[in-house]
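Next up is a structure, given as structure tokens.
All protein chains but one are shown at their positions in the complex.
Presenting chain A:
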Amino acid sequence: MQQLFSRMNKMSTFLASLISIVLGMLIGAIMMVAAGYNPLEAYNALFVSALFQPYDLGETIRTVTPLLLTGLAVAIAFRTGLFNIGVEGQFIVGQMAAIIVGLKLPLPSGLHAVAAVIAGGLAGAIWAYLPGLLKAVRGVHEVIITIMMNYIALYLSNAVVFHLLAPGADSTEKIPDSASLRVQWLSDLFGGARVHLGILIALAAAFVMYVLVWRTRLGYELRAVGFNPLAAEYAGMNVKKSVILSMMISGAFAGLAGAVEALGTNGYLPIMNDFTGIGFDGIAVALLGANTPVGVILASILFGVLEYGGGNMQFEAGVPFEVIRVVFAAIILFVAANIVEKIFHSRRKKGVKTNA
């Protein structure tokens, strides 16, 4: 019976997410109509161009890859009671560390890429250590600290490029092939798209999250601390250690995202004028994915399609890409405010009343 209820609950979450997506896209459509565009044509261009050609499919997968990882990063933090808005910063230091190893550490092919990916994950974890520590020891809210750390990461990365890696230039050189995640057969499979091995790493990470959070003692503790720190402490769990660890695991996923993006998609590190936005998009992905690995995978696919297809939509239907950002925002608001369920809920309540 209980299982049935939990399944029904999952179904309704899924349905609510689906309705939120439709409502979000409807808002996008209204904005297009208001500006004199044809939304059907635009959405058609978006989906067709994101999915139907091998090349575009490959590029869509490439877009999905880092979103999946940053989504997991945000989700695992949410699961353990933390709001890691610093995924963007951890992503940036992950990028930086991966490129440093890629450029400066002469390692044999194969090993080189592995070392660079690990370096990215480690850098993200280390970057997340401080907000975790301050939360655990001083009780400082992680949201503000991680926002500040995002900016520090941005300037740090730029300083490293400008002063150390490529003095005077606006980006580093390309990393050698030995550190790249790009492989010929995969590119060939998708008509020369920039899709890379990062997608396998991202899928593996989703599996790791599932096992870690739901199938290990550590994961049980992390969730317990997130759910009710006082009770967890009473049960003999080390709350401080758990908070720091949660933050670092989340940071590691974010760092991995940066590493695969740097090693697979770009292959170099530029001086950045602004954030990549991939870390912030992770918040939307996690939220829509209800903080579960499968949900995050599905949500990252949707956002990846919208993101990549949105670029083509601008090209083919003339609709500015930014309408997609508005759709993202609307979906986040609908999911966060739980509008769908609240409306259903009040209906149901009213129904009961009239029956009685």
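Quick note on the criterion: a contact is a pair of C-beta atoms (placed from the backbone, for glycine too) under 8 Å apart; a residue touches a chain by one contact, two chains touch by 3 or more; residues count from 1.
Quick note on the criterion: contacts and distances are computed from a predicted model.
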* Could you check which of "Acetolactate synthase small subunit", "ABC transporter permease", "NADH-quinone oxidoreductase subunit F" or "Xanthine dehydrogenase family protein molybdopterin-binding subunit" matches the UniProt name for the chain that's left out? => "ABC transporter permease"
* **Residue, one of A:V143, A:V183, A:L203 or A:L218, that touches the chain absent here** => A:V143
* Structure fact -> Checked against the full complex, the residue among A:I126, A:M237 or A:I332 that touches the missing chain is A:I332
* To do: Based on the whole complex, identify which of A:L111, A:A159 or A:V294 touches the chain you can't see.
  => A:A159
* Can you list, in ascending order, the chain A residues touching the missing chain? => 31, 35, 83, 85, 130, 134, 138, 140-141, 143-145, 147-149, 151-152, 155-156, 158-159, 162-163, 273-274, 280, 283-284, 287, 320, 322-326, 328-330, 332-333, 336-339, 342
